[in-house]
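Here it is, the structure, as structure tokens.
For this view, one protein chain was removed and the others were kept in their places.
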Amino acid sequence: MTFNPAILLDNWRDLLDGLVLTLLIWVVGTVLGLAIGLVVATLQLFTNRWVAAPLTFYVALMRGTPFLIQLFVIYYGGPSFGLDLSPLTAGICGLALYGGAYFAEIFRAGFVSVSPGQIEAARMMGIGRLDIVRHVQLPQMLVIILPALANMTVLLSKETAVLSVITVNELTSVVQSIGSTTFAFAETLLFLALVYWALLEIVTAAARRLEKRVGRFMLRAQG
Amino acid sequence: MSEGPIIDVRGVWKRFGATEVLKGIDLSINKSDVTCIIGPSGSGKSTLLRCIAFLEEYSEGEIYIEGELLGFAQEGGKRRRVSEAEVARVRRNVGFVFQQFNLWPHMTALENVAAPLRLARGIAGDEAARRAGAMLEKVGLSARAGAYPSQLSGGQQQRVGIARALAMEPHIMLFDEPTSALDPELVGEVLQVMRDLAGEGMTMAVVTHEMGFAAQVADTVVFLDHGRIAASGSPEEVFRRDPNPRLRQFLQNYFDRNVFWQSEEGAAS
Partner (left out) sequence: MFNTTIIIKSLPLLLEASVWTVVYSLTSVAIGFCIGTLMCAARLSTSPAARRVSAFYVSFFRGVPLLVQLLISYYCLPLVGINVPSSVAAVGTLALCTGAYITEILRGGFLGIPAGLIEAARMVGLSRTQILTRIEVPLAVRFTLPSLVNETTMMVKASSLISVVGVLELTRLAQNIATSTFQPLEIYLTAGAIYFVINGVITLLGALLESRFQLEAAR
């Protein structure tokens, strides 16, 4: 077996494009997912059961089925109901819907963690529902749920690799095509693993620092 | 079996970093003796008991259990920590009852008693269960054999803890504040079991705040203060006659807390 890392240098442009696309998918998917999660959790808790029940079903469905199958349904099944998306759009939507379900669960747990007494007090003062959410609940729960949110965000960065299966030209896809044209699987795939690994370690370390800072900030705010 | 004391503590020191918790303890416990160790919190009494069980490694001195040095081997004037298996061999005849019971929550009362018989002594399952059943009966808990610790009251849990230690047929039982974690109305049932044990001639060392128990049951009362034995003797000597001011203060606090009715002449004895 020969080991020839020069192949990576020869294709640096494609690899860079792949990496940029991976990061883009991840960031956009996460932001959309967070938005979906917050809206879903709020609606679940503060509306009637006719709204909440289907949302609960959505969350259970997304968490109970493989992400790959979800992508297949959106990308290959979409045209059957008039939804003809490009691989990239389908992939980002899939990631957002998938992440959104997990984020919704995290937000819901956060809402519940704020004591009912505080909400009663706010209600007695005549503060509106959404304002209670915004000013009483969210600020308190964010500290509590930050580690879970960060964890999920990190998990989503790994899920972006699955988009290669529906032919999105992100990093994994680029590396696979370089591999299959040059047969340098060992070099390319190990490089790929290292890039993801480094990316994850960096993001995880950043999340830990953020948690610490927010924790300190909250301590000071309370003290 | 040797005729010497069952437990012999000689010049034992225990340090946690720079803090000295035990400062040269000498104590021997003879067969069938009941020794109650009393003292203010932080005096080192629980640490002493845990050193005798080698749950804590003592820093200096020697502890002999039925003539065998516990936890260390002497080699050319230097001492060397022995293996965990060797420690287990030396203390095989020492039973220990914990303040927090420490029952294993995933086993029923019966299994808590039977499992060590099977696992540490290699006794067959049926026989272990039979013996465990007998031990539970001894502590008055046959009816609760199938219950999990979470389904038992604190007093019942502690009685299972005593049965678990007794099942190993120890030559000495160590009790580390066995009633301190209990609601007051549950203390009596545990003390009764201990009283019965003492009556049967079991050798016991009891760290306790139950002065009534110490006065009635103990052969020797040891008062520990700041890591030293400040007084020791029969209950009569320690409770009535020992002039040590720290001891008098400790006992006075105890009586002030516990006497809620006293006649004109009957001050704190």
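Letters A and B name the chains as they come in the text, with residue numbers starting at 1 for each one.
The definition used in the following text is that a residue touches a chain if its C-beta (ideal position, glycine included) is under 8 Å from a C-beta of that chain, and two chains touch if they have at least 3 such contacts.
Since the model is a prediction, treat every value here as computed from it, not as a measurement.
With respect to the full assembly, the chain omitted from this view is in touch with A, B. Checked against the full complex, the one of B:69, B:115, B:134 or B:186 touching the unshown chain is B:115. Among B:96, B:175 or B:239, only B:96 touches the chain left out of the display. Residues of subunit A in contact with the chain left out of this view: 1, 60-61, 64-70, 72-73, 76-78, 80-81, 158-162, 164-165, 172, 176, 179, 185-186, 189-190, 192-193, 196-197, 200-201.
Subunit B meets the missing chain through residues 53, 55, 84-85, 88, 91-92, 94-96, 98, 100, 102-108, 115-116, 119-121, 148-151, 161, 164-165, 168.
Just so it is clear, only the chains that are shown with their structure count from here on.
Subunit A and subunit B, compared by their mean Cα positions, are separated by 56 Å.
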